[in-house]
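A single protein chain has been omitted; all remaining protein chains appear in their positions.
Right after this comes subunit A.
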Amino acid sequence: MDIIFEKVSYVYQKNTPFEHQAIQNLSFHIPSGAFVAIVGHTGSGKSTVIQHLNGLLRPTKGEVRIGEYILSSDQKIKELKQLREKVGVVFQYPEHQLFEETVVKDIAFGPQNFGVSQNEIEARTKSAFEAVGLSEELRERSPFDLSGGQMRRVAIAGILAIQPEVLVLDEPTAGLDPKGHREIMSMFKRLHRENELTTILVTHSMEDALEYADHVIILDHGTKYMEGKPEEVLIQKDKLQAVQLDVPEIIQFLFRVENIFGVKIPYQGQSIVDLASELNRLIRGDGSSE
């Protein structure tokens, strides 16, 4: 499903002394099947954008189109539930939404609400269970007895079981250790590929944006600041620093290599391993000229 924001503005608590403009005249287009990272500093309007994606908020001005569904200020959308079945949102700290007696019941909660048949629910919970890498013996445990990382996985499985076409992730790895972080992110990458999802990752990790996304949108104070391919946008150090963002570590490293050794290595999406051997070659090559 294509997602189109057209000149969207949103104002919180309009007509009160607490009025606050969260996003302003924001337009972008996310084609079906893309993996997009939305990056921005605190207060840049990321969360507000997310809530427009499944109709939790309606734009104060402008229009949001998600596939065939249109959200605008003047009309209420009737098929809100259908929209929410197609757009799954993993909120920040999703483990806070767990409430059922057992893990398996909690995962089945979403599909049940959308009227999925009992057989289908069983199949879905099983595959969601496997997808997030939880071991079978946790099925009948209370979600409140699990560790933080396990709870996170259960909550994510609860969204996956809805089988949305668009998956929205709001800082899905906040508070996880580096290992959990890598596992969860590569799981989302795999699901994105296998199920042909449209994935929207909201993050402030420049490293994740560079590694996983094929398109980045950078927000600042509720407006679009930059947009484009990660390897083109995320190397513009000065422009990013102007909005309190940093370039990813790997690019910082390339800048330092340039500063110290005077060698410019262009960034073309190399992994750390590729880069290491490239450096190795360069150093060996320099060594021969001495």
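Here is the rule we use: a residue touches a chain if its C-beta (ideal position, glycine included) is under 8 Å from a C-beta of that chain, and two chains touch if they have at least 3 such contacts; residues count from 1.
The criterion applied here is as follows: contacts and distances are computed from a predicted model.
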{"item": "Listed names \"Glutamyl-tRNA(Gln) amidotransferase subunit A\", \"Transcriptional regulator, putative\", \"Energy-coupling factor transporter transmembrane protein EcfT\" or \"Cytochrome bc1 complex Rieske iron-sulfur subunit\", with the criterion being the UniProt name of the chain not displayed", "value": "\"Energy-coupling factor transporter transmembrane protein EcfT\""}
{"item": "Given A:G88, A:G222 or A:P248, the one touching the chain that is not displayed", "value": "A:G88"}
{"item": "Residue of A:L146, A:I159 or A:V202 in touch with the missing chain, whole complex considered", "value": "A:I159"}
{"item": "Omitted-chain contact residue, chosen from A:N25, A:Q51, A:T102 or A:N195", "value": "A:Q51"}
{"item": "Option from A:T16, A:T42 or A:S135 whose C-beta touches the chain left out", "value": "A:T16"}
{"item": "Missing-chain contacts mapped onto subunit A", "value": "13-18, 51, 54, 56, 81, 84-85, 88-89, 91, 94, 96-99, 109-110, 112-114, 144, 158-159, 162"}
